[in-house]
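Okay, structure first, notes after.
Heads up, one of the protein chains got dropped from this complex, but the rest are sitting where they should.
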Amino acid sequence: MKEYLKNTWQALYTVIVGMKITLKHLFTPAVTIQYPDVKTPLPERVRNRLYVNIDDCIGCDQCSRACPVSCITIETVKALPGEDLGTTSNGKKKALWVTKFDIDFAKCCYCQLCVFPCPTECIYMTDVYEFSEYDRRNLVYHFSNLTEEEAAGKKANFEKFQAEKEAQKAATAKQKEDKNPS
Amino acid sequence: MALKTETMILNMGPQHPSTHGVLRLELELEGELIVDVKPHIGYLHRCFEKHAEAMTYPQVIPYTDRMDYLASMYNNFGYVLAVEKLLGIEVPERVEYIRVIMGELQRIASHLVAIGTYGLDIGAFTPFLYCFRDREKILNLFEITCGARLLYNYMWVGGLSHDIHPDFVRLTKDFIKEFRPTIKELNDLLSYNKIFIERTANIGILPLATAINYGVTGPSLRGSGLAFDLRKEEPYSIYDRFDFDVPVGQGLMGTVGDCWDRYYVRVLEMEQSLRIIEQAIDKIPDGDVHSAIPRRIKPPVGTVYQRVENPRGELGYFIISDGSTNPFRVKVRAPSFVNLEVLGELCKGHLVADVIAILGSIDIVLGEVDR
Amino acid sequence: MKTPDEIFDILKNNFNDDVIGIEKEQPTEPIIFVNPSAINKVCLFLRDNEELKFDSLMNLSGVDDANGEKVKDNDGSEIIKGGTLSVYYHLYSIKYKHKITLKTSTSREEPRVESVESVWKTANWHEREAYDMFGIIFNNHPDLRRILMPYDWEAGYPLRKDYKNPEFYQGMKVPY
Amino acid sequence: MYQALYNLTSNTIISTLIVALVPLTLILLYALFAIWLERKVSAHMQDRLGPMRTGWHGWLQTIADMIKMIQKEDTIAADADKKLFNIAPVLVFAGSFAAFAAIPFSSAIIGSEIEVGLFYIIAISSLVVAGILMAGWSSNNKYSLLGAMRSAAQIVSYEIPTALVVLTMVMYTGTLSLDKISQQQTAYFWNWNLFGGPEFGLAKFILIPFMLVAFIIMFISTLAEVNRTPFDIPEAESELVAGYFTEYSGMKWGMFMLSEYANMFAVSSIVSILFLGGYQSPFGYLGNTLGIEWLVPIEQLFWFVSKTLFFVFVQMWLRWTLPRLRVDQLMTVCWKYLIPYAVANLIIVGIVTLL
Partner (left out) sequence: MGILDKEFSDGNIVITKVEDLFNWARLSSIWQLGFGLACCAIEMMATSASHYDFDRFGVIPRNTPRQADAIIISGTVTLKMATRIKRLYEQMPEPKYIISMGSCANCGGPYWNHGYHVLKGVDRVIPVDVYVPGCPPRPEALLEGLLKLQEKIRHESLTKKQA
């Protein structure tokens, strides 16, 4: 009988205690951040969308090798000896045309492994997180500033330059041949 | 002539509000009584071990994050300790202290989710939201240090990715001061509530012998009365420098090893983690966290098995290296995978509502079960 | 608290031919080789022996040693013939706080290992996972089915080194 | 009210129609308001804000939900029992709406002054069980079947404590008609039944604790009758996905929600009539003091609605605090705790009224 009454009393008491807490919370101000109107400032080390400062990029491919998901695709064309490509901000001489530098943000896992190995720190994470799309294809960002035909042009004249070098090498080899057998 | 009754197969399918993710429970019911429970897993198998073989050692760390996504800091911790044991490198004191603090903060965050979803399973909505509100404070702490909220890739082999933020220490101290009263409030609202006790006491009793035979570890094992905590049993990193006690289920509200004990051990463990953080936060020595990170990681040929005390139990990494930059084989002993086996044993003879209570008390994460 | 060598000696004189040897030059812990057909007897002994009391199986993992020779398959990709699949057992005693690692290896074509499910109930799912990932068949295991992959997955065992992705699975394209 | 309308229009059909339409519109408006109130109360209890973007503080939210539900495709499970599937929501709503015929909103506004008001309400509210069973059975879904079985057992077994407490109150007040009970508890709150009823004297003070016990038992059992937490086992989200209305979508499910809130209103109005003096105002009427005769019924309506809304708020407050009971615990609470207390209370109040 005592157990019976203790149960009833315990049930009523704990219900009242619980209700007291929720009532207290009814009057405490809400902690909600009203997102679209109030945007909280994010800490500076935040990891959201990647940004590549393409004119600092020397096309060394370190970031795409470090990426576990291999979502960075880089294509470079060797510059002809005569061409001058300017220097990066910290004074490194650029030797490669970066014809294609795509990051597929649908694949990226935002782990920041690509930011550390970059010699010129041209790839870093910004705090932009609002870039959802209706179509998956435009989640692939193209950072290289060479347009299609420029890239094709660069590749074309590099092949041409390559062919000339072959021809010269073949020619010098032939000359050496003529010299020593004769 | 006895009336022939037929058991009903009820599928608590991969989409169910309280299976903590994508787990299918095949219940054989006699009316509402459970005859047999067969869990079907594999709905979230993301082939972690295949990825581990194809990546270099540092690249595997983002994948260890995604296994137990509620305690990803601790997954890194386990993997990183294993590789350091293989390489045999020493880690500076500062890194050790920061790792312990981050690990214990992650344990509190993970227990908060476990307690919140357990309240949700029993039917109380409000504790879930209070727990998530407190958890946001911890996520802010993580975000100012390494920039991510949930999957950090913070602990690297031999060091850390970022040093802690200048006002990390002050914010952690504020958090500890604010968090203690909320544990007491949570206890009044949920733990000592008569209906909650009625729903969880004497339900799903796990005797100690079956627990050990089934390999159950973590709060589920400690709920059954055995003080087996790897931080005390086999102290890794610098856990032996802190004094904290290991809470054990004493059967306050029913027999030892029932759902209420497993739940209450988690609440007490949060208290102990606070104590550890308090002791560690003041004694962080200064130094460089990037000093011991090797340029290229090529460990010698060999095997290592390193286990750590994940908030859900004993998380073990078994790494076989063949001398190249990619691990030859990484096998993960996930605590939730092992704890889930005992569900069939615990649920016999209970009601449908109890299966949800028992599943909630074992606290599994499907990312870790299916790897 | 016993060192792995003492445990190895005890095992050696109880199961002289079944326990093949001990390999010690590993950087971390030594491994004891056991004959696959006698693994359950050895484990039962390890669990019930008074001085050893290995009452918890920490981890059971299947490994594809990939030490057979590579052979060109008809469609160009190479598969591994011969060689071994091995299973590692990590045991721990709560009472005496000591640990050892056992290893058994079976042939790649006919991988058969005795099941230790009768010794530790936790081995049930571990063995099912090893079967699912490597195809190692555990004799008299209660219900040896796939655990992580879909039950009707007939494209082989995924974690083997020479595994190839199927083109389609139930109408869904698998590769990217 | 019917009589007044009949003299006005001298046409029976129109006056009965109007008498029926007034509570219906009141219920629909109240339901819209109650659903919005529930979402805001639950939000603020959990330190969040609730609907904010549809109108100021989201007051258009329920209207938006209603219009969206109209647009939903009307799916019926392939091998569901079509006829029963469609009748069930209508039956459930009819059951809970019929109870409003006997509830006196104010001395002037009563559906129909039936002498046996209380008895009628208890009888009609068990119609809801039939509707729920039909819904559970006809949607041919294991979860709905389990939910329906549980709700049948729950509502039927909680009829008994309600009936017992109603018995004590009827024995004490001497009449079954709700209107007379409200009239007995005339102005000034210490005459309310909860505080020992109108006659002054020693019996009044002895009765107060037992009236309180009767009030608590009545409130708990009506909670169970309406399937609100901690007794919302038929539509337990965490176990049975959504209980007996798992298969319902769009407007049919809307009917279920409507009837749940209508039931909540009906039940809390009965509790407020029996114990807190229905439409009596606690401090006398402004209308009498100022001498305006027609103001009194409106004041009474105000007091009635505010008391009932307070009880509806308490039901919502409980929903967001307490966890859910298991089915067998629900039965033990009813049979082993509520009924013995109710019977003991009945006997004691009986003896006291006899003296």
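The first chain written gets the first letter, and so on, giving A, B, C and D; residue counts start at 1 in each chain.
The definition used in the following text is that contacts are C-beta pairs under 8 Å (C-beta built on N, C-alpha and C of every residue); 3 or more make two chains touch, one makes a residue touch a chain.
Being a predicted model, the structure only gives us computed values, none of them experimental.
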Report task. Please identify which of the visible chains the hidden chain touches across the whole complex. Result -> A, B, C, D
Report task. Using the definition of touch stated at the top, determine which of A:130, A:148 or A:178 touches the missing chain. Result -> A:130
Query - Residue ranges of chain D at the interface with the undisplayed chain - result: 39, 43, 46-54, 58, 60-61, 63-68, 70-75, 237, 241-242, 246-250, 253
Query raised in the report: In the complete complex, which positions of chain B touch the hidden chain?
Result: 13-17, 21-22, 42-47, 50-51, 54, 62-63, 66, 69-70, 113, 128-129, 132-133, 135-136, 139, 149-151, 366-367, 370
Requested in this report: Touching the hidden chain in the full complex, which residues of chain C are there? Just list them.
Outcome: 148-150, 158, 163, 165, 169-170, 172-176
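The definition used in the following text is that only the chains that are shown with their structure count from here on.
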Report task. Return the chain label for which the distance between chain Cα mean and whole-protein Cα mean is smallest. Result -> B
Query - Far-end chain from chain B, centres as C-alpha averages - result: D
Query - Computed distance of Cα centres, chain C from chain B, in Å - result: 26
Report summary line: Per the C-alpha means, the centres of chain A and chain C lie apart by a whole-Å value of 40
Report summary line: Listed in rising order, chain D residues that touch 2 or more other chains are 45-48, 320-322
Query raised in the report: Where in chain B do residues touch two or more other chains at once?
Result: 126, 130, 133, 189, 193, 195
**Report entry** Chain pairs that touch, as defined at the top of this document
**Finding:** A-B, A-D, B-C, B-D
Report summary line: chain A residues touching chain B in their complex are 7, 10-11, 13-15, 17-18, 21-22, 25, 31, 42-43, 45-47, 66, 68, 109-113, 116, 125
Report summary line: In the complex, the residues of chain D that touch chain A are 41, 43-49, 52, 216, 317-318, 320-322, 337
Query raised in the report: What residues on chain B touch chain C, complex-wise?
Result: 41-42, 45, 47, 49-50, 85-86, 88, 210, 212-215, 226, 228, 233-234, 300, 302-305, 307, 314, 316, 318, 320, 329, 331, 333, 337-338, 340-341, 370-371
